[in-house]
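The structure appears below as structure tokens.
Here the complex is missing one protein chain, while the rest keep their positions.
And then chain A:
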Amino acid sequence: QKVSVEVLDHLEHLALVDFRDAEGVERLQKAIQFADQLHEVNTNGVEPMDSVLEDRCLYLREDDVTEGNCTKELLKNARAKVEEYFVAPPGNIPLPKLEERETFLQGS
């Protein structure tokens, strides 16, 4: 079963991944097939597991101020800054629609 172009386009929008070429999409399909093996296990009456750590105790921290005050260090990572503010574009720049962007998915 192939993954449709609509789904691939949707994924590219949501996760900003770029499947780049047929090989990338093929790798995705193989990964899904591999995961499909999970369906062979009978999970009736079994609670789904969230993570291998789900039985651990959730540690509760005391409400003390122990961090912060490192503006300079944080701003070192910023490509652009204005008076200790990070600078970002005016709004989200959405990925152009499928027809309008350069992706190999167009040909599919």
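The rule is simple: a residue touches a chain if its C-beta (ideal position, glycine included) is under 8 Å from a C-beta of that chain, and two chains touch if they have at least 3 such contacts; residues count from 1.
What we mean here is this: contacts and distances are computed from a predicted model.
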Choose one: "TECT1 protein", "Ribosome biogenesis protein NOP53", "GATB amidotransferase" or "Fermitin family homolog 3". The correct choice is the protein name in UniProt for the chain not shown. "GATB amidotransferase"
Touching the hidden chain, out of A:Glu40, A:Asp64 or A:Glu102, is A:Asp64
For chain A, the residues touching the chain missing from this view: 10, 13-16, 50-51, 53-71, 74-75, 77, 80, 82-92, 94
